[in-house]
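Note that one protein chain of the assembly has been removed; the remaining protein chains are unaltered in position.
Chain naming follows the written order as A, B and C, and within any one chain the residues start at number 1.
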Amino acid sequence: MKKLINDPRAVVDESVEGFGLAHADLVTVFADPKYIVRKDAPVAGKVGLVSGGGSGHEPLHGGYVGMGMLDAAVPGAVFTSPTPDQILPATLAVNSGAGVVHIVKNYTGDVLNFETAAELAQAEGVDIRTVLVNDDVAVQDSLYTAGRRGVGGTVLVEKIAGAAAERGDNLDAVAAIGDRVNQNVRSMGVALTACTVPHAGAPSFVLEENEIEIGIGIHGEPGRHRIAMENADGITDRLLEPVVSDLGLASGDKVLLFVNGMGGTPQSELYIVYRRAAQQLAGQGITVERSLVGNYITSLEMQGCSITVLRLDDEMTALWDAPVHTPALRWGV
Amino acid sequence: MKKLINDPRAVVDESVEGFGLAHADLVTVFADPKYIVRKDAPVAGKVGLVSGGGSGHEPLHGGYVGMGMLDAAVPGAVFTSPTPDQILPATLAVNSGAGVVHIVKNYTGDVLNFETAAELAQAEGVDIRTVLVNDDVAVQDSLYTAGRRGVGGTVLVEKIAGAAAERGDNLDAVAAIGDRVNQNVRSMGVALTACTVPHAGAPSFVLEENEIEIGIGIHGEPGRHRIAMENADGITDRLLEPVVSDLGLASGDKVLLFVNGMGGTPQSELYIVYRRAAQQLAGQGITVERSLVGNYITSLEMQGCSITVLRLDDEMTALWDAPVHTPALRWGV
Amino acid sequence: MGLDVNWALRWLALSADAMAEHREELIELDRPIGDSDHGENMDRGFKAVMVKLAEAPPETAGAALKLTAMTLMSKVGGAAGPLYGTAFLRAGTALGDAADVDAATLASAFQAARDGIVARGKAESGDKTMVDAWTPAVDAAAAAAGDSDVRKVLLAAAEAAEAGAVSTDPMLARKGRASYLGERSIGHRDPGAVSSALILRAAVGAAE
Partner (left out) sequence: MGLDVNWALRWLALSADAMAEHREELIELDRPIGDSDHGENMDRGFKAVMVKLAEAPPETAGAALKLTAMTLMSKVGGAAGPLYGTAFLRAGTALGDAADVDAATLASAFQAARDGIVARGKAESGDKTMVDAWTPAVDAAAAAAGDSDVRKVLLAAAEAAEAGAVSTDPMLARKGRASYLGERSIGHRDPGAVSSALILRAAVGAAE
């Protein structure tokens, strides 16, 4: 394991501290318990948005704190959900009285910890709604499982719900648009290499030189199946097809196409994947109206990518385009 | 070698094509000869800015084409400077009559190819100035060598000279501010792992599990020396010290601190490096007025980082803050 | 003889020792079917428990378990934090203010712990989770509680939990992170079931 770190157990502390130093104009970082809030929080009259989860997915979530997106982010240990004693003060800090939406990726740990925090916040008189993100088509959705994971779609939920909150939507409306994004978004990912959790010291799985993992999540966990290495176009087709069919996309639909790097993949490769995905969608009469290409929800230094497609309607498009000013996503301001 | 590519020799073609599809609102991509121009080029009355170099450093340079930065970028093969037959049409395409500045990283190949293109453009009546970027303190500067390489400082030269061109500075003034940035900027890099050029198929060098290369460039070339792995704070100090002393920074100076990822390093690690660098500068009475943290000038999937420091004056700060709208850098608009 | 606050403190200390000692093993178990953090999470959590217990030594076994619950909830995170947190909270509540815990109370506290885990996590037996260690442990404890020897209750629970952990090997996971793997989860032991067995074994040691 070779990393630009000091103590493996201090990775999150030091990284978040550096993040706070670099973006002191946008965010305030609290160290213990650890959470990150928008500099001007609570914004009077605005619904607060809080997300969080294990660390190691940067820029998610801290990178999305700021005007037009999240009011607070709660980073757990690497790949470990944060605890209620972090989520609660973050929630209280961004509540202006208009209530707070928790955006939670569907993992048992995240769900349970946010659930407890929501109960505690409610006990303190804060109105809470929870938007659960579960967009990963690699996971069979069933009543008898933990359900689909929240992956790339999370970034889009945070941006669009964040824009809705910023324009003054009330608590139920913000939660509703978050749910709408989640219902219209699907993702699937591939790993070319595994990643190494600093405190674990060894890779989370081992891939031979000619193997790739299809259907990975964002925690270095193995995927659904392992196949022989293919070229970029072949891999792109494997990821895109289940996304498109699960969404039930049809000719004439408008979408946002998001090709996400897992942290260790060069941008040039992401554009090769984007090229194929855009061509395939165009071939099916689906219009790519907006796009996003880059490292937005990562798994440490993992090589690989995920493809996320969001079926757009005019309101979602307008909210996507609305100004945003965070460390990792900025436009219109 | 495991990459999200199709034909190793089509990497640049397909990647640039995907880039063009994803950013069709900002840029126009020409395929053969290959170059990328700002959608609205030539901008009447504005000095044109052209940069270029080998591919594999994305988002450099194509990612910086747009309002407030470059008018055109010319991508060569991976790690190979582009040719005059690409640079010339790019130059002609962005010349509004106000002349064109070539921003050239100091490598023999880049210098020679841009030199030829400048001659040819001048023969066609275009006034050319060249800003040479040579900020890498890892290389001993001497009359008897190829001189210092252009590395991280390039991004800052392109942003600040781009802002000067956008506000209407004339040809000499744009070149002068570019030179001023170059004179006030220094960089140094480290590699934890090597990178693999697609057409070469094997890593450019081999580092053992406990070795790192200090003083690397951005082409997967070996650095000045190899040392045993150290922690992030130790490595940061090794990179920062020569940068600060070569710049002759003193207490009271104001700087821009830029921690750049080489492509395969997680953002969390870059912030750990940023934290130490910011603390060290603060300890010396140097004020970090602006910062930039992320993958901005890369070496494919290399793990490692570089630290760049720019001594700021009020004009450079204002030009840094000026609006920019490119695929990879955007603010104020 | 019942179990007093010192037994509870020894139990928690031995649990902390076990988490530290088995940290790598639990990380390894969590690697193929999880995310390689269970050992780190449990070790971090029980180290924090030790600090809290030293700061404000509780007066009853029930209070010790409740303090443990709050600390695990706030320090562990992940799935295990809230699940163990709820388990210790319910167990502590079941013990009440008793200075000495008798066999029946002990068995009912284990039952309460298991029920808490199920209430939070919604897992059933056979889903390949810590429930597969706790449910046989609870059943064995209830059966052993009849002759009112707390040591026998503890031992029965620990042995059943250990067998329960082993029994997760062939299961197909239907809850937690391992469920994403589908068929590929088969053939691996559930890390939470193993940590549960370690904790129940520590309870035996504490009573020796």
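The rule is short, and it goes like this: contacts are C-beta pairs under 8 Å (C-beta built on N, C-alpha and C of every residue); 3 or more make two chains touch, one makes a residue touch a chain.
It should be emphasised that the depicted structure is a prediction, and the values quoted were computed from it without experimental measurement.
Considering the intact complex, the chain excluded from display touches B.
Interface note for the absent chain: among B:10, B:43, B:200 or B:227, the touching residue is B:200. The chain that is not drawn here is touched, among residues B:50, B:100, B:138 or B:212, by B:138.
When the missing chain is restored to the complex, the residue among B:107, B:271 or B:296 that touches it is B:107.
Residues touching the missing chain, restricted to subunit B, are 33, 54, 76-85, 107-109, 112-113, 115-116, 138-140, 144-146, 149, 197, 199-200, 202, 204-205, 217, 219-222, 224-225 (touch as defined at the top).
Heads up, the rule we're going with is that only the chains that are shown with their structure count from here on.
Among the residues of subunit C, none is in touch with two or more other chains.
With touch defined as above, subunit B holds no residue shared between interfaces to two or more other chains.
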